[in-house]
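Complex shown without one protein chain; remaining protein chains in place.
In this document, chain identifiers A and B correspond to the written order of the chains, with residue numbering beginning at 1 in each.
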Amino acid sequence: MPKIQEIARGVLAGDRRSIARAITTIEDNTAEAQELIASIFPRTGNAHVIGLTGPPGSGKSTLIDKIIREYRQRGKTVGVIAVDPTSPFTGGAFLGDRIRMQELSTDQGVFIRSMATRSYLGGIAKATKNAAKVLDAAGKDIVIVETVGAGQSEVEIIKVAQTTVVIFAPGLGDEIQAIKAGIMEIADIFVVNKADRANANKAVMDIQAMLQLNNKEKMWKPPVLKTTALTGEGVPQLIEKIGEHRLFLEKRLERKRSGEKAEAELVEAIKEKVASSIIEELKREGKLEEFLQKILEKKMDPASIAEKLLNKKFGKQV
Amino acid sequence: MSDKEKINEIAKERERWEKTTLPKWIGQSPERKSEFRNHSDTLIKRVYTPEDVKDLDYMRDLGFPGEYPFTRGVHATMHRGRLWTMRQFSGYGNTEQTNQRFKYLLKEGETGLSIAFDYPSIRGYDSDHPFSKGEVGICGVAVSSLKDMEVLFNGIPLEKVTTSMTINGPAAMLLAMYIAVGEKQGVPRDKLGGTTQNDVLKEFFAQKLIIFPPKPSLKLVTDIIEYCTKHVPRWNPISISGYHIREAGGNAVQELAFTLYDGITYVESCLERGMKVDEFAPRLSFFFAAHNDLFEEIAKFRAARRIWAKTMKERFHAKNPRSMWMRMHVQTAGFTLTAQQPLNNITRVTIQALAAIVAGTQSLHTNSFDEALALPSEQAVRIALRTQQIIAHESGVANTIDPLAGSYYVENLTNEMEKRTMEYFQKLDDMGGAMTAIEKGFFQKEIADNAYKYQKEVDEKRRILVGVNYYTTEEKQPIKVLRVDPKVEEGQVARLQKLRRERDNRKVNEMLEKLHYAAEKDENLMPIIIDAVKAYATIGEMCDVLRKIYGEYKELIVI
Partner (left out) sequence: MQNRKKIRVLIAKPGLDSHDRGAKIIARALRDAGMEVIYTGLKQTPEQIVETALQEDVDVIGLSILSGAHKTLFPIIIDLLKQKGLTDVLVVAGGIIPEEDIPGMKKLGIKEIFGPGTRTDKIVQFVFENVPKRT
C-alpha cells in the first residue's frame, strides 16, 4: 500500500488505481482520510456534482447510463458514486447499481464506484462528499451521486450534490406520495422516465400539482422533464436543464460574491470619509496635537478618544 | 350411507388410529423427521385417505383421457397408442460433428432431433465476433448461416424427422434456415414438423440469454406464431418453458405457475395481433423439468394439463378442444446431476423420467450421467436413451393411462398445485401482468429466494444429496469427458469468412436494408428474414440490424 501522499499525488494525476485506493481510504474512515482530503482540497471545486435519486423501478440506472454517454459525447469526463444500503443485520451489502453501466466501465473517461452506506461515524453523507471530492480532484468534469429510494439517509447523501435530480416512472403513484416528504424540498429537477408509457403525462401532472402545493416563492422553479432511458429520448434536454441549473447557481454565487464585495468597498469608503472629516475638523480646531499627546502620555487610549469624538459628532447613539 | 357419512366414518377411524395404533409405533421408534415437506414446501402428511380428496368430482376434475379437462392426458390412447418422442438434446463442435451425432442417435432408435446451439448463435453473434472467442462449438453447435444449417441436415430427410430447436432471441432466423433447408430438399413448408423454443418471457427472469428488450422480443415471438399458423401448420412455433425457471432455482409450483402465466401472456399478445384463439392455440406447446420428488412432479404435470385446459376455455373462450391441450416436452432436471459419484445420476434420471412418463408427456429428453462435468460422451448419451427405452418396454408403466389417478396422495397434491398456481395467477393479474412482474423483478426475486433456501438446506444437511453431503467418498471415478477441439473455432471462423467473400454481398446488403425497413415499419419479419437467410445473410448481421432498431436488453439483477 503506497503512502497516503503518494495516493494523493496519484489522484491529482488522474491515476485510476490511486482514485480507487483513495475512495477506499475514505470508506474505511481512517485518520489518513483527513490527510488525504487536506492534500487534494486545493484542487477541488471544478466538478459539477449531480445527485440522482428515485424509487426502485424508475429506470434510474439505465438513465444514468444514458446521461454518462451524453456527457461523454460532449467531451466531458464523468465520475459516478452509486450508493446502496448496508444490511443492518449482517453488515454486508450487495452493490448492484453499476450493472447497467458496465459497458462504460472500460471507458477511461468514466470512473464508477459503488459504496455501501455502512455505519459511518459522521454519516454516509460525509463519506460520499469526500469520495466526490476525490473524483473532482482527479479531474472529472461531472460527478454523479446515485442513491435508491428516499429515506432520511438518502436525503442526506443527495445534499452533497449541487444539482439534485429526482426520477419517477409512470404508474408508481404510491411511490410518489411516499417519497414526497423529504425529496420534494431538495429536488432541483424532476424526471418522469419511461415516458413512452400511456400514463406518463399523468405522472407529470401529479408532480406539478404537488409542486404547486409547495409554492414557496423560489428563485429556481424545478422543471418536470420526460425521458425514455431505453432509447435515450429526452436525455439531451435533461443535460441542458442540469446545465441551466448550474448557471443559475453560479449566477447566484456571483450575486452573492458581488454583494459581499460591494459591502466591503462601502465599509472602506465610510471609514475613509468619516475619519478624514473628523481629523480635518480637529486640525481646523487645533485639537489634534492635544489628543495625540494624550495617547503618547498613555492618559487615554485611541479607542476611547475615537468614541468620544464620534459621540460628539453623531450624538450619543453611536 | 352417503359419501359425506362415509367420509365422517373414515375421519373417526383415522382419529382412533392416531390415538391407539400410531403412538405405540412412534413410541418405539420416532419418525425420521418432525415434519416432511416436498420441494415446493407442501407439508406432506403421514398418510392420505378419502378425506383428502373429499371434494374431488371425477368428471369435473379428471374426466377421460382425450377429454376435458385433460387431467389424465390429451390423447385417448396415450402411450398405448404411440410412445412419447425420445428426443435427445444434442449439438457440439462443428456442423459435421453434430450431423454425425444426429445420425448416430437416429440409428440408436431416437425418434426426434433436438439441436443445442452454441452460445454465440444463441446470443445472436457470428462465430467470428469478439464475444465468441473461446465459445464456438463448445456448448452446442455453431450455426452462423444457412451454409452451416445445410451441413447440419446433410443426409437427414426433413419430412421424416421432427426437429426441436432450443433457440429464442434469433428463433426467427433459425426457423427461416430450417425452412430454406427444407426447400432445398424439396420438402414444402406445410410438411415440416418440429418446435422452436421461442419463449422470450422466461429468458428475462430464468434463462437470461436474451438479445432484445421485452416489447420487441414479444413482437418477434408473435410474428413467428402468426407466420407458422398460416404457412407452417405442423410446426410448434413456441415451447413455453418452465424448465429454465426450475433450473434457475424455482420450485415446482413456481415452475408451473410462471410458465402457464407466460402462456397466458402469449395468448393475449396473439389476440391483440388479431388472431383467433382457435387458430393458433392448438400449436402452443410446453416444456417442463422433471425433478427428483416423484409424486410432486407427477402432480405438477397433471395439474398443468388441467389448469391450461380451464384457462383456455374459461379465460379465452376457446372452442376447439385442441386449443385446450397442453402438449409437453419434458427434460430431466440438469441441476440435480452431481459431479460427485456421477454414475449415481443414472438412477436420478430414471426416477425423473418415470415421473414424466407416468404423467403422460409427449416427448422426453433424459440427461446423461456425465453432464455435471462436461458435454455428454457418446456412451453416456446412449445410457440416457436406453433408460427411456427400458421404462417404455420393460417396466410396464406405459401400458395404462394415468395410473396414479385416484391416489389420495397424488390427487391431493394435484389439487394443491392447482390452488397455489391460481394464487400466483391472481397476484400476477393484480400486478398488471407478466411484463410488469419482470420489470419489478418479481419472478427474479421469487426464484433467487428459493434457490438460496434450497442451497442452505443442502449446506445444513437438512436436504440429503447422496454423494454430495451424505455418503461421500474420496475416490474419484475416472470418467472420460468429451472435449471439443479448439480447432473447431478456427475452422468455423475460416468457413464463415470464406462465405462472406463468396456470397453475393450486394444482395445480402439489400436484404439487410429490407429487414431494417420492415422492422421500422413494424411488419411481420418472417418473410424478409427467410429471404435474407436464403441470400446467406448471417445471424449476427441480421441481429445487428435489429439491435440498432430495438436496442439491447440489460438484465435486471435481483439477488
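Worth a mention:
By definition in this document, a residue touches a chain if its C-beta (ideal position, glycine included) is under 8 Å from a C-beta of that chain, and two chains touch if they have at least 3 such contacts.
Quantities reported herein were computed from a predicted structural model and do not represent experimental measurements.
Across the whole complex, the hidden chain's contacts among the shown chains comprise A, B. If you put the hidden chain back, the residue from B:R87, B:R123 or B:H365 that touches it is B:R123.
The residue touching the chain not shown here, chosen from B:T21, B:T77, B:Q426 or B:Q455, is B:Q455. Within the complete assembly, A:A116 is the residue of A:I37, A:I50 or A:A116 that touches the hidden chain. Checked against the hidden chain, the listed residues B:V53, B:I224 or B:A248 yield one contact partner: B:A248.
Check B:A11, B:L83 or B:C139 against the missing chain and you find that the one touching it is B:C139. By the touch criterion stated above, the residues of chain B touching the omitted chain are 119-120, 122-123, 125, 130-135, 138-139, 207-209, 247-249, 335, 338-340, 372-375, 448, 451-452, 455-456, 458-459, 465, 468-469, 476, 481, 483-484, 486, 554-555, 557, 559. Interface with the hidden chain, as seen from chain A, comprises residues 1, 16-17, 19-21, 23-25, 27-30, 32, 86-87, 90-96, 98-99, 102-103, 105-106, 111-114, 116, 118.
In the analysis below, only the chains that are shown with their structure count from here on.
For chain B in complex with chain A, the touching residues are 213, 432, 439-440, 551, 554-555, 557, 559. Here chain A touches chain B in the complex through residues 57, 62, 94, 96, 99-100, 171, 230-231, going by the rule given at the top.
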